[in-house]
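Missing here is one protein chain; the remaining ones are kept as they sit in the complex.
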Amino acid sequence: MSMRRTVATWTTAVLAAATLASCAESERDDSGSGGGGDDGTFVFGAAGAPEMFDPFYATDGETFRVTRQMFEGLLGVEPGSAEVVPELATEWTPNEDGTEWTFTLRDDVTFHDGEPFNAEAVCYNFERMFDQNDAGQVAGEYWGYVMGAFSNDAESSLYQGCEATDEFEAVISISGPTSGFPTMLTLESLSMQSPKALEEGDANGIAAEGEGFSFPDYANAPVGTGPFSFGEYDEANGSITLERNDDYWGETAKVSEIVFRVIPDESTRRQELEAGSINGYDLPNPVDWAALEEDGNTVEVRDAFNILYLGLNPEANPQLEDLRVRKAIYHALNREQLVQTQLPEGAEVATQFMPSTVSGYNTSLEPYAYDPDEAKRLLAEAGAEGMTLNFAYPTEVTRPYMPDPQKIYEALRTDLEAVGINVKVSTAAWNGGYLDNVSGEPGKYDAYILGWTGDYDSAYNFIGTFFGNLKDNDFGTDVMPWGKQLADDLKAADAIVDEDERGAAFEEINQQIMEEYLPGLPISHSPPALVVGPGVEGLIPSPLTAEEFDTVTVSGE
Amino acid sequence: MLRFVVRRLLQMAGVLLVLSLLVFVWLRSLPGGPVSALLGERQTEERREALQAALGLDQPLPIQYVRFMQRAFEGDFGVSTQVLPGEDALDIFLARLPATIELSFFALVIAIALGIPLGYVAARRKGTPMDTSLVISSLVGVAVPVFFTAFLLKYFFAVEWNLLPVSGRQSIGLDATRVTGLFVLDGILTREWDAAWDALKHLVLPSLALATIPFAVVFRITRASVLDVLDEDYVRTAEAKGLTARVIRARHVLRNAMLPVVTTIGLQVGALLSGAVLTETVFSWRGVGQALAEGFLQKDYPVLQVLIMAAAAIYVLVNLLVDITYALIDPRIRTR
């Protein structure tokens, strides 16, 4: 390149830069630097970016973790447990048949935008959630899941209406009693949002566009009642800032600011914590727990509110229709060893399809013993020696109940092979066909690893989800003679109004499931952990993985 | 020259059109889909079908493709389902692009700044232990997976010695003004020197990690090319004429050896794009590569379509630019 051309090139570049510079002014706000208020900033390493900020349409934990700090529901959960406690409603009472619920509301609450919180706001919210367009009905997944239907199919909906009977008293009618109501009002998706902001941001203006949904403005400018309000989402740098709500009705938050930093890679989150640039992250690798503690961090182990099970599908393999075969498989599994060697400390062998903290848990059930000889005997008796099992596990996923699916799979497979069962290895990515193969009708795998984390404290949320839908469940119970009976029993138990009676009914069903039906094999409950760095105090781990950060304090480096 | 460029541009458009069909069909023939990503454990046959119908994924592929092309011609490439739900896929690409450009640029600068001099030195001292050790170390760089290199870099420079940040593009709370999306440049343009310095510090480790493979390639090509040139008659003639080593180096060897190196650098854009997927993920770098990785994991079809097509277009375009540069450097091509 000639000298002249070089000079010309550089001149052009400098000129271009100068032009850009002349129109690039610093837009820094001099009054308050970004350092947050005076009480410090709590920086949390998130594994993924939030989907949006309107919890009603949200579906994943990373989104809920952010919105939970800004929003509250009528009912809340006692920090550190799954127990339902008052939040925006102070009291709630059902009528006799459990179809009308009267909620007494707090009278000292305002939304972040200054709007008052009252019975009208409550009913506005419920009507807003109920009245969704076509796209909204699919995107408003949690409502669909707990309420069953939307306004265009009002009769099938659990929700029947909301009436503001007084300024601070609202009555919600439902189609029939269920164990899920009003507990489901603790769901993050059903939080109370500012009617004015909802209206102005056209919150229900969701539309299907191409293969996705386009969300209205409101989804990025949420207004709630919680201890923190929305600050900003710096997408280019992957950070979300929430600011303390100084007018909070309860005790105001201890830190003036929360920042969520998106750090997709697990080992990077750990390194960020070690370098002191974040104050905590969720689901540390169990392998790291000890080392993290040694370095002065605190690993908070939550109570397990989940279940890992080995699903069996007689539709895919008719040999599994024989109870003896299913029992044989159960006896073949050395779950004690699995829990001790491959799952995080604190994991427990499961005796039924729900954790012990849920009402309806049957304490009299004992775990099936590890007994390979019994397994072989049962297989022989059923004429299923040397049977082949198409056994699958998912890749590209970790869940609180299965930190490492492949490890769990390997352990179970070794056990099965030890009693003479031929295992055909199947695998697929979680979003790459695994769930489709499991939930398809009929499912494609004979046996598969799956689990569930409870949404709220309800037996039906566990076993009802698994077996309550006869036609469309992962266990193929519709080909079993008892399948319909089980589904009916579950629905009947769920509709019992009296809590103790309901609990007893679920206990009985749990016993039946484990002793007579055994549609799948509950394996274990694993405690998910959360880690915070030195100087962080006051974080209360929640079994629902629903931590609220308003009690957290961060002392200087 | 102009005709050449126009013809190549037309060819490129054709290739991209075919590619769009391939990508479309390919994505949808992969097992699974966005529905599993949205529903998780709550997926049942019924809910899956409802969601697929709402997203138009229940239609036959040809109809889906026609719909997609109709929208695409109006400039609508669909909205993201998972990476940033509701956001226009093209906007996501544009928003993520500066981060990737910034990272790739620095990686390339490192690769060139190290690769060319070292390649030259290795060629001049061919067969010496120095040459051998350079060749071996460039090979080790290629053979070690990026996640391993990245882990070590972060471990020593960020965690142990606390010299550089672990990951991310800029420290939080800087309140930096954004102009171009290239954070270092933004800081310079707005004279927010602390922001520029901070962004530069964040750049060092990821660009080093990303540079390993292009470095190895540039190094090896430079070495080979210098060896070729050293053997040419005109260099020998120059030596025979008694020209000083410096003159020979500058006027004959380096200049002639640069031709293949320039081409190679252009081809490295492809390597940078594939390397960015891993590097950006382990360094929490909010670029195109990370969006691509996330899109794959979550089966975000619109985002994947736009990103793959854009990556292909960039790749082809850069190669066109390389060809033009090539023609500019080498007069033989122009006159022919």
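Each chain carries a letter (A and B) given by its place in the written order, and its residues are counted from 1.
As a working rule, a residue touches a chain if its C-beta (ideal position, glycine included) is under 8 Å from a C-beta of that chain, and two chains touch if they have at least 3 such contacts.
What we mean here is this: contacts and distances are computed from a predicted model.
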Original post:
One chain of this complex is not shown here; going by its UniProt record, which of these names is it: "Succinate dehydrogenase iron-sulfur subunit", "Na+/H+ antiporter subunit D", "Aspartyl/glutamyl-tRNA(Asn/Gln) amidotransferase subunit B" or "ABC transporter permease"?
Top reply: "ABC transporter permease"
Subject >> Which residue of A:95, A:165 or A:340 touches the chain not shown here >> reply: A:340
**OP:** Touching the absent chain in the whole complex: find that residue among A:290, A:380 or A:492.
**Re:** A:290
Original post:
Which one touches the absent chain: B:21, B:113 or B:139?
Top reply: B:139
Subject >> Listed residues A:275, A:428 or A:536, member touching the removed chain >> reply: A:428
Original post:
Where does subunit A touch the missing chain, residue by residue?
Top reply: 266-267, 270-271, 285-291, 337, 340-345, 393, 395-396, 404, 406-407, 410-411, 414, 425-429, 433
Original post:
Footprint of the hidden chain on subunit B, which residues?
Top reply: 4, 15, 26, 29-31, 132, 136, 139-140, 142-145, 147-148, 151, 155, 221, 228, 231, 259-260, 263-264, 267, 270-271, 273-274, 296, 312, 315-316, 319, 322-323, 326-327, 330, 332-333, 336
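In this text, only the chains that are shown with their structure count from here on.
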Original post:
From the C-alpha centre of subunit A to that of subunit B, how far is it in Å?
Top reply: 36
Subject >> Parts of subunit A lying in touch with subunit B, wherever the complex brings them together >> reply: 1, 17, 20-21, 24-29, 33-36, 41, 43, 48-49, 51-52, 59-60, 134-135, 138, 141, 144-145, 208-215, 219, 235-239, 241, 259, 261-265, 267-268, 271-272, 274-275, 277, 396, 428-436, 439-441, 450-453, 465, 469, 472-473
Original post:
Tell me, which parts of subunit B touch subunit A in their complex?
Top reply: 30-48, 50-51, 54-57, 67-68, 71, 76-86, 95, 98-99, 151, 154-155, 158-159, 162, 165-181, 186, 188-192, 281-284, 286, 290, 293-294, 297-302, 328-329
